[in-house]
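Notes follow once the structure below has been shown.
Complex shown without one protein chain; remaining protein chains in place.
Just so it is clear, A, B, C and D label the chains in written order, and each chain counts residues from 1 on its own.
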């Protein structure tokens, strides 16, 4: 029920469709039912109900601000139905159903379309990604999530609790609240990423092995995916403010500035994480070089000391009949001492070179 | 019948020609006939026929929107003939016949010239490249392809099927449809590139060898070629919108914005692929360093343990007449034990150092 | 009582709070009391006193320029109280209590909010970081420090001493003086960083080991943290000057230009330090490679000379009954000479190759 | 008679001359005579003659467009004479005589000065560089070349042949034709560079050695020199179009746009070549690491198998009197088998580790 951050593993896509053709591009998931939840509210009233496709037409007749939350985008028919009901351009519908669509904002006079990526840490402490879309109109905001999730629960709770600020606001403030809850999650994802990087560094320091490389590579992929998805966000809020749209009220500009600020910080953290990860690859190489160096020094020490001694022993192990030294009673101790001296000199040489 | 992505293998070119001289610069292919296909359409009518050079003059007299598709640019005479018939500047004709021309857009008041690179995955799963040109006038769009191909078939089908949007549109919408079918292919090329990168990574992880380096180098070349060809595309659509041209109608701006969006995503993916590939080179080095380190450790272990034992054996293999130990009945077991102890200590040292 | 520069070790944060909720995000420190110091001054008068929460309301009634210094931001109640008393927007209060907030400046018509990071070298010669906030209004400047510290003492002294420039100035000049004292510290932090880098380089040169890598990694983290915190500063003063604010008087523009100049220099130094540090990683690798090379050469020299001699000795140590050489009286000296010659040739080969 | 592309080998230069002092800075070449060629032409007439210094004064009186080509800039007197005759600012003359001057364009109201670097592949397939200057006035264009060369021959031929476009054009079209013939050569230089890079890559793949490094370094120098000289070109044509100069006629803008297009492509190719070259350095390191790894594996295999066997042989070569195994008739075959088994096990270990 979730999407891992994998680089270059995008789902298949048909070629040659005319622009505006709604085709679901994403993980295969046929059987799952799509859930539609409608929340209507104003300062006094609040209602929350799960609706079916057929009820869509009656929504626009209701009073108050409406938030229609769609859980699942893998059914082109439903998306087309929503598109017709709320008069959404077919190019927007195409992007909604495409989970590989990068974040963007588009202004269609009477509606604003925003595509985002949500990142969150799941129960296994893995980082997951989800394609989120918002269509904002004057009286209704429609959110499209890939999966059922609880990321918008805090916003629902604030609405239910009747917090004045959000209940009196229009779709733009609701939009801000929803985006804010997504961006809030980025903070935790970055933290998790930081934990992983730190634990990888520790593992390399104390026990560098090939798995570190696989982990490093996986982290690098995750960061590249996140960077790709977060970088376009940097220009979304500024674009929003440039729009001469009646949908975005000046009184909420402060809140969107605040949101922008959080996005900028997340973006900077991703860049930092990437730089850090690159430095860890160098770190790995240095640790391995260092270890090879130490192994080499040990080998060199033992071999360099023993091999010359072996030569001496080998010489006096030869079976020539005429080897005058062999019969001398002092020869053996002299040779033994020579061996010790040669070994000592070589050992001293290593000591002097600071190789031991 | 196709061009591989090879860096720095550009075809020869004559020096000192005056600007506007039409010279075919590309793979040598003399015998192949150039095919000209003409499609005329409006909302009610549709005709599709293969024509010969001599029929070119009569085209302009036909009613409706016309699309002239040229398969092959290696015959300067035909290109010159087309140039004269449709009043195309000689600088444009020069660029059409030059397969090394990078993507660009140029505004000549009554016509717009666009040069593109098409990338596609061929039947051998290899990535291929083709030089594509569009000349857009008010009533006619002329497309120049290097080879016969089926990349525009979906557009032809939409025209044949009488889809209202495309049949009612003018040359600008047709232009968009053709560019869109090219950009659609980029998606698949990037996917294929991603597959190659992932399989290379897997191969390095489990069996690093010199062929990986050759493959890495080939992939890097392909990515550099693609980057060179895609980067200029980023500014083409924005330039198009700045043109104060009567050829591009405002109602189609949304479609070109959509196209721009796809190009930007492709471009970002290429940059990501390049970063990933650079990281894979480091990965290779780390894997090899790691393996050298392991081989070294095994060698060091065996040599460091055996060499001192060899020294002891060598000493008692010497043939001195006066070696008191030799006659002792306990000497042999004592020496054997000493050997075992020395070996054990060295083995323990390796264990402690975590080298085994 | 201080915060180390650690990458990716941010404190926990609740999810789903509405924007403007004041939540302390930082090191846990329950018991510490928050100290509030109020300084009031004009050209003639100066008073300095520690106040309690209840006295806040009476501050605004006092004459002269006022500077309220808050030591500790871990108590949301006090911050909320200050926010209400001085009419500070809840989004500002949220940022004040969040020690992970990056530097920024925000203009709220009647007040200007500035968030900064202070860096200083503590008594253990370690670099520490602190979150500092300024809220500037027409008659009062409120500064929020994370910990009690002496960084503002020189400013206090200048006020106490009755220096004309500062005593006659308004909150904007006071603001400048406080920021200047923070930026002054950056100079020393950069110097300390430089000392550390130089001593690390020396240590690698004369005794490269694994601890250097850990130190290098720690320094790199510190620099990444500093860069993240200093980069946003570059745009703060220019933004300040763009504000059409009545709070910033033109007569002080020169002083803020001077401040900007110091910030730019600090920023450039951090970039330089980072480049230098990257080069030191390469330096480490080169030093280790060099050492491995030297160890290898020694091993190769000894082994390459001794092993062939061992072969000769081994041959004449074989126990065959029919080995004619064994009985020749000249054999032993001839074999010894052969050994010397072989060794000499190999030694000469090494000399020629410049490996010794 | 030509200049190699060498980094940091600039000719000496005097210090403290006042600006505008003409001093030849370049390769020493005293004896060579400077050749002056004058071409005068209009639609009907064409004359080409070699002139001497004294004839300079009479040039301006001739009718038609004039092109004065100077072969050699090492004689300050001639340059000064030309400067006086055609009223060229002394700062321009100083730059003309300075072969280290980077490309630039300068507007002096009644004349435009352009400095360029020409690159070409000489008969030895080496890349050479030359300092080229153009002074463009309303009726005359003066070109300054360092050496006699044939790069402008195609332009001369087009003039001689009476091609209408060039014969009817003014100095700006001539200027374009000359710059175009220079930029045309870049194409071939880049191709040659690409050939060198490809052949270097092949050489590294099949026989990596130290000479590759020297070649790599030389290529890198050449690319740095080219990049330094081509990068400033990118802004020359745009600057030209910004000039509100009566010298550049609007009808030729298309041709200069075309030229700019070629320059941009060349510039992009240089950047690509540089990236490729950087990747080749990594490639070299990887190839060498790989080879060291293979050598190590062979050494480790042989040593690890043989050394333990040597230990066994050494033990039974000891001369102790009491070694019960020695007298057993089965001992020899048992020990031989043990040796084979030990060797087999170690061989199997290497197989399992995929080291062989």
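The criterion applied here is as follows: a residue touches a chain if its C-beta (ideal position, glycine included) is under 8 Å from a C-beta of that chain, and two chains touch if they have at least 3 such contacts.
Since this is a predicted model, take the numbers as computed values, not measurements.
**Q** Quick one: which of C:60, C:286 or C:340 touches the chain that's been left out?
**A** Looking across C:60, C:286 or C:340, the contact with the absent chain belongs to C:286.
**Q** Touching the left-out chain: which of C:43, C:60, C:311 or C:341?
**A** Touches the omitted chain: C:311.
**Q** Check the options C:112, C:213, C:233 or C:273 and report the residue that touches the missing chain.
**A** Only one listed residue reaches the unshown chain, and that is C:273.
**Q** Extract the touching residues of subunit C with respect to the undisplayed chain.
**A** Subunit C touches the chain not shown through residues 153-155, 157-158, 163, 165-166, 176-177, 180-181, 184-185, 187-188, 190-191, 193-195, 197-198, 201, 205, 254-255, 257-259, 261, 264-265, 268-269, 272-273, 275-276, 279, 282-283, 285-287, 289-290, 292-293, 296-297, 299-300, 303-304, 307-308, 310-311, 314-315, 317-323, 346, 349, 353-355.
**Q** Spell out the interface residues on subunit D facing the chain that's missing from view.
**A** 7-10, 13, 15-19, 89, 91, 100-102, 104, 106, 207-210, 213-214, 217, 220-221, 224, 228, 231, 278, 281, 284-285, 288-289, 291-292, 294-296, 298-299, 302-303, 306-307, 309-310, 313-314, 316-319, 323, 325-329, 331-332, 335-336, 339
Please note the rule applied: only the chains that are shown with their structure count from here on.
**Q** What's the overlap between the neighbours of subunit B and those of subunit C?
**A** A
**Q** Going by the average position of its CA atoms, which chain sits the greatest distance from subunit B?
**A** Result for the farthest chain: C.
**Q** Rounded to a whole Å, what is the gap between the Cα centroids of subunit B and subunit D?
**A** 26
**Q** Between subunit C and subunit D, what's the gap in Å when you average each chain's C-alpha atoms?
**A** From the centre of subunit C to the centre of subunit D is 42 Å.
**Q** What parts of subunit A, by residue number, touch at least two of the other chains?
**A** 285, 289, 292, 296, 299, 303, 307, 310, 314, 317-319, 323
**Q** Which pairs of chains touch each other?
**A** Here the touching pairs of chains are A-B, A-C, B-D.
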